[in-house]
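Note that this complex is displayed minus one protein chain, with the remaining chains in position.
Labels for the chains are A and B, by order of writing; each one numbers its residues from 1.
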Amino acid sequence: MGVNIIVCIKSIKSTASQGQRSFSDELNPHDRATLEVALRIREDLGGTITALSMGPETFATSLHETMAIGVDRGILISDRALAGSDTLATSHVLAAAIRRLAPYDLVLFSARTADSDTGQVGPQTAVALELTIITGVCSIEQGKNSLLVERNYDGFLERYEVYFPAALTIHQSAIRPRDTGFLRIQSVFEKGLECWNHTDLGLNREEVGEIGSSTRLFSLSQTKKMRGCTFMSGSGPGQADQLVKALLQLDMI
Amino acid sequence: MEKKIKDIWVFGDLRNRKLFELYINVLGRAKKFAGSACGRVTAVLIGSSNTRLKFDSHRETHLQLEAAADESISRGADYVHIIDDSRLALPRADSFASVLADAVIRQGPMLVIFALTDFGRELAARTAKMTNSGLIAQCMDLKMEKGRVVAKCPSSSSGVMAEIIFSEESRTGFVTMQPAVSQTPEAQGSPGHIDWIKADHLDILEGPKLLSSSPLRETKRPLEEADTVVVGGGGLHNAENFYMIRELAETLGGEIGATRPPVLQRWVEEERLVGQTGKTIRPNLLFSVGTSGAIQYTSGIKDSKVIVAINRDKDSPVFNIADLGIVADAKTFLPLLINRVKQTMTYRKGEH
Partner (left out) sequence: MDIFLSDKNRLVQRIAHGFCEREIQPIAGKIDKEARFPWDVVKKMGELGYFGIQAPKSLGGAALDTVDYILIIEEISKSCAALGLCVAVHNSVALYPLLAFGSEEQKKKWAPQLTSGNKIGAFCLTEPNAGSDASGIESEAISKDRYYVINGSKAFVTNGGVAGIYLIFARTNPNNGNKGISVLIVERGTPGLIVGDLEELCGVRANPVSSVSLNDCEVPSQNLLGREGAGLSIGFAALDIGRIGIAAQAAGIARAALEEAIRYSKQRHQFGVPIAKHQALSMMIADMATRVDAARLMAYRAATLRDKGESFSQASAMAKLFSSEISSEVTDQALQIHGGYGYSKSYPVERYYRDARVTRIYEGTSEVHKMVIARGIMGN
């Protein structure tokens, strides 16, 4: 028996810290909390966890990591046609993939990613699946046949009772992710990932990628220095003096 | 070519006064854009005029539909659509999205704008999906260019702004918007006509059961609500030096924040983390001490009113986002600053 949980994860460009080699794509740190939620539920109720990710082949590393963390199945949805997807197209593809994994009980997303803050993909995918979704969950409890979830929604602390099947977006404050170890790594690479493209999902080119999107990037521009920085001259006491004077003038102290 | 009047809808959040003001702020921005785009601004309010709300916390703060409509007009809306139905008494993203999507399909506005709140985000996402429309998030500015709406938003790369447009086939575009830091002057909207719309096609799923809703106590978010924040970074080198951050914060009556290294090194609790994986803050006064200026951090503080940066390296990127800069070693400079501030405050106290 047990529950069939699907976790939609994302990769982000990792920051190359100076001197260290850069890991080019890494698992969105917020997804670790989301995965931890899935792991705990599986510990309590049994079942399987599948991690899904839509992106280029380099996203495979993040999926491998989710399997090392404890996910049973890792699925990468990847092909050229999917490039340039906005959240509308992405949610369309994810919904198709999730349908292919039916029957499922719980679909999880992170409320945010570390590189952008849209929080759109979860609700849009849930709409496509006609699935109940609660966003920004910061605490989860097992109810009798349900989950009791809490969230901070614009300053309101809300408490919901949610029945399967349902979707949740998890706020990373919800739970402390466990450390990842090495004991599963060998089997992760023996098992490998599954790779789906848009035709596997029964979709046409027009429904996905840039063609299937309703927003487009028009241009990118470097921001000019938004603020002009005034440096305090001199040293030590002189600088401290100047700074305090400036702050007094701005009515900041 | 006939210049069609463009309809710009703004969703009105009635849950409490604070959220209403955020909506009015966005309404003002929409008005400004409408001026340059030959458009008119319509406020969209959803709720129930004659149902008693279930939860105390809601009843105490929720605005009345008609009063909100009048206020919207006096503060900028040219038109108001009210969707009034007893099934819409409780603000829910799913039911609201359903009726809003219906109205959008029937009336085809050019834009639907939402203030960037949790509810606004979710409602925008749902409604955009239901109408198969594009959604541009975190818009900082809107303009018309060659007959198209262009939205300026932060991109995922540091220091880079993106301009996003809706695709050619788009009928209605959805936008979530940052409330402006500076207040735009308000003016009465005209003609100020109010429309009462029926809620058709109201599909409410066997949804999740809301068991309780209570306002969060203000004290729960000290860092986000503080007027003054002093953020310490890895440049402080150890916990003893970090203590000076606490001292400075105390002297100024503010809160402490930190970047990743101090949290990793356990000089300070994780709740103090500021940045992409931590908190986003907008205090009046922010000190950034011994921080590198990495985008993962600065994205969490860039909307502060006044930023003072203290760093040993005069080329540090942190100075790009600062208003006042001190090139100095925090270890030696902080004690001097703390003394000077203490002196000044004692002096001022004496003045009063």
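Keep this in mind: a contact is a pair of C-beta atoms (placed from the backbone, for glycine too) under 8 Å apart; a residue touches a chain by one contact, two chains touch by 3 or more.
For clarity, every value in this text was computed on a predicted model and none was experimentally measured.
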**Request:** Could you tell me which of B:Lys32, B:Arg87, B:Arg171 or B:His237 touches the chain that is not displayed?
**Result:** B:His237
**Request:** Using the touch definition up top, pick the residue from B:Ile5, B:Cys38 or B:Leu264 that touches the left-out chain.
**Result:** B:Leu264
**Message:** Can you say which of B:Lys32, B:Arg171, B:Arg282 or B:Arg312 touches the chain missing from this structure?
**Reply:** B:Arg312
**Request:** Check each of A:Ile6, A:Ala38 or A:Ala68 against the chain that is not shown and name the one that touches it.
**Result:** A:Ala68
**Message:** Applying the definition given at the start, please give the residues of subunit A touching the unseen chain.
**Reply:** 18-21, 23, 26, 60-61, 64-65, 68, 179-183, 185-186, 188-189
**Asked** Can you name the residues of subunit B that touch the chain not displayed here?
**Response** 235, 237-238, 264-266, 312-315
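Following the convention adopted for this analysis, only the chains that are shown with their structure count from here on.
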**Asked** Between subunit A and subunit B, what is the gap in Å from one C-alpha centre to the other?
**Response** 21
**Message:** Using the touch definition from the top, list the residues of subunit A that touch subunit B in their complex.
**Reply:** 12-13, 15, 29-30, 86-88, 91, 114-120, 122-124, 127-128, 130, 132, 134-136, 148, 152-163, 166, 172, 213-223, 225-232, 235-237, 239-241, 243-244, 246-248, 250, 252-253
**Request:** Over in the complex, which subunit B residues touch subunit A? Could you list them?
**Result:** 15-16, 18-19, 57, 93-94, 97, 117-119, 121-122, 124-126, 128-130, 132-138, 150, 155-156, 159-167, 169-170, 173, 205-216, 228, 252, 276-277, 284-285, 294, 296, 302, 306-309, 314, 319-328, 332-333, 336-337, 339-341, 344-345
